[in-house]
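All protein chains but one are shown in place.
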Amino acid sequence: METKDLLNGLKEILAEEQINTNEEDLYDASADRYKKYAKVRRVLDVPSPKAIVYPNSPEEVSQLLVYCNDNQINVIPRSGKTATEGGLENWKEETIVIDAKNLNKMIKIDEYNMQATVQAGVILEELEEEVRKKGYTTGHSPQSKPVAKLGGLVATRSIGQLSTLYGGIEDMVVGLECVFPDGHIARIKNVSRRAGGPDIRHIVIGNEGSLCYITEVTVKLFKYFPENNQFHGYLVKDMDTGIKVLREVMVNGYRPSVARCYSEEDAKQHFYHFHKDRCVLIFMAEGSKEIAEATGKGIENAAEKFKDRIIEKVDSELLEEWFENLNWSQQDIDDEFEGMLENDSHTGFTTEVSADWETIPKIYDNVIKRIKEEYHRVEDLTLLGGHSSHSYINGTNMYFVYNYEIHCAPEDEMRVYHHPLQRIIVEETLKLGGSMCHHHGIGKFRNEWTKEEHGSAYYMLEKLKEAFDPKNIMNFGTIYPQKEGKKFQE
Amino acid sequence: MKKCLIFVEDNKSRDADDLTEVVDQLYGSRNGEKYGFGNKKALEDLDGTFDALIHAKNYEFDEFDVRNITNCIEELYHAYNFDSIMISATHLGRMLAPRLAMRLKTGLVADITAVNSDEKGIELIRPAYSGKLMAAIKIRGKGPLMMSVRQNVFQRKTKRIADSEWIEFPFKMIEEQRIELLSSERREESEDIRESEVLIAGGRGASSYFNELDALAEALNGKVAASRKIVDQQIASRRIQVGQSGKTVSPKLYIAMGISGSIQHIEGLKNIEHIIAVNKRKGAPICSIADIVVEGDGKEFIAKLLNRINRDGQKEKAGGEEE
Partner (left out) sequence: MKIICLIKFIPDVENIQFDKKKNVLMRENSRLTVNPDDETALAAALKVKEKNPETVVEILSMGPERAIPKFQDLLRRDVDKGVLISDPLYVGSDTFVTSRILGTCLSKRMPDCIFTGTHSLDGDTSHVPAQIAELLNLSHINNVLNIDIDQLMGDKAVVKVNSEGETLEFRMSLPAVISFEKSKEYKMPYIRYEEFQRDVNEKMEILTNHHLQMKEEEVGLQGSMTEVEKTFMKNVIEKESIIVNNDDEGIEYVYKFLKEKGYL
């Protein structure tokens, strides 16, 4: 389809000011934070979309999707732009980005029923600030909070720093509204729980834009008791100990909001002023006075049980200060951009996985060992480590972090550094039955392992795609492997 | 009695003067005869410090004419049989000394900062590995002891002697120059904070008084730098931002004013000799890597310190010339 015809078609649905064809914006829209370095250095290898559009209503979204479905135009659903795994990357010549910018109303904050309803383009931090005024919190606190929007947060099955208490987004979503490629607008109503067949919300939560476009979300509210927050920190002998203490806290029924264990090198990044080359274990107890105190006690009991492998306690004040400075802001992102222009480096990459209690330490050890032995550029690594940051009664996650000096052309950076490292991590994780993506999603750069990740259950995912997006116009390349897209994955 | 030749570079007679201290430390103040060689006008300031001052008869060498200077010193060596030859480690010195050492087939120790001389022999101490390591070097072989000496480390301690013997030497080995100076330009002081030996950096805590940092920087002959928080507030330009996404700096002295010390900032600090952290909270992360932590208000600190520095300056002015 010719570009001008494509644009003309859009003009029949939307007003001129809702269609953006600015070259710089289109270049920026062709990739997300995954290829941040190549983008800054202007050596992206993917095509730019033809336009970015800003619908004003779910009806307009519906019309847009029908138009794209009829004309085989690839659609990239976008809201906060904070994607880190290629979810927003464009692999097709004929693509439009549907941006939720104008779907930014906070529709209702229902205090009595503890629910907040917003459109997909509302920034999480703005919602959070609004409910805080009334003494509540959404409990959702990813590092991207100041910038990320609800549409993307739900589409990616995101999780926040306080998840061990409040859960992931899937535990917070009540009802939602979304639009399918055939134009159908589906509205899932808000109820506390029901058994009306399978839980269809889960077709939408985590679809990463490959099945539908989210337009509205309702999330739960929680009462906010910041005055009762308690920090507990310890320097521990090794990761194994740290994970055992985490487990002890969880299996005994406690739900701290923050429960983390950092390996030595990773700890150095955050806690160089007190980590003394050790692993750092951190907890935060939150909630009503009684709950916070009880949780605090639970944590102390767990530490007591492993006291011979705990080196020392950490001053809570130090932890509080650290926690306050954890989130990104738009300025962080802008600064990082400038930094990548000036220097041959960036803030590094991460690959994060999940497994049960027994398996996670094994995965951690296997990965570190294999990287040190096999990875051909191990001497360029300036940091290699990991931390566990989201725990459940039956397991936890492991966030591998790696920074490196970039000693190659910007176009080759991913091939030389991130991809081989990611491969080792994913392979070792899948080998032992863990999941290769705890909360970052599959995006486009782990889709070669999607089938292995799901095994025989992949059948169910596949059928969903066939049913809802038979013409494959929704975010081509995300989750579902595509032969045509392989060239962009090198 | 040991004969020591010290090379005197044009406009650097002070350095040559300092090298007499090296002679004294090596051989004792009465056992080392000090000969100075250079162009006539360079030697004038040294009359009375050196036992003998040698220059060429009817010839003045160009500063960068290393080959001819080497030729001259070789002739002098054959005439006087010096026990040691010392050269200040200037730009010229670092080209001359090795060339001369190869000419005389003798060992050379570069950039020495200390000497050890006892019954066991002579050891010359010098920095290596970008200053992280010190090495003690012994000389083997029979040739003269040769060394280049770091500037501003040694200072003459002995008193002046009566008169120097002036020697006009008729050099024969002077050849055609193969290097020609075309132009020279004073280098503009670089704006780049990476080239400064002293940095006064302001962080979020210094937002309200960031402009006062200039005065302190001037007093210490340094430059002002900023953390990201200051740049974000547009109080300073990104050009002076220190940190992972800004510039990596290695000054000798880093004074961190109101900087908490996030890892992104600390990543921009490499191989700094001395860190002073001025912060209202002594528990701020950056204090853990500081030599001195001043707990208090930064603005007050600057005022008080400048006061103290100026007081000293005034005393010196009032005191007059020292002996």
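By written order: A and B. Residues from 1 in each chain.
Methods note: contacts are C-beta pairs under 8 Å (C-beta built on N, C-alpha and C of every residue); 3 or more make two chains touch, one makes a residue touch a chain.
The structure presented is a predicted model; accordingly, all values stated were derived computationally and were not measured.
Though it is not drawn, the left-out chain touches A, B in the full complex. Between the chain not shown and the residues B:30, B:159, B:172 or B:187, the one that touches is B:187. By the touch definition given at the top, subunit B reaches the unshown chain through residues 64, 66-67, 70, 90-91, 94-99, 101-103, 105-111, 123, 127-141, 143, 178-187, 198, 219-221, 252-253, 270, 273-274, 276-277, 282, 287-297, 300-301, 304-305, 308-309, 312.
Panel shows subunit A; residues 379, 407-409, 411-412, 415-416 of it touch the chain omitted from the view.
Here, only the chains that are shown with their structure count from here on.
Rounded to whole angstrom units, the spacing between the C-alpha centres of subunit A and subunit B is 53. For subunit B in complex with subunit A, the residues that touch the partner chain are 228, 231-232, 238, 244-248, 260-264, 266, 283-289.
In the complex of the two chains, the subunit A residues touching subunit B come out as 268-270, 272-274, 315, 317-318, 321, 325, 331, 335-336, 338-340, 342-343, 345, 347.
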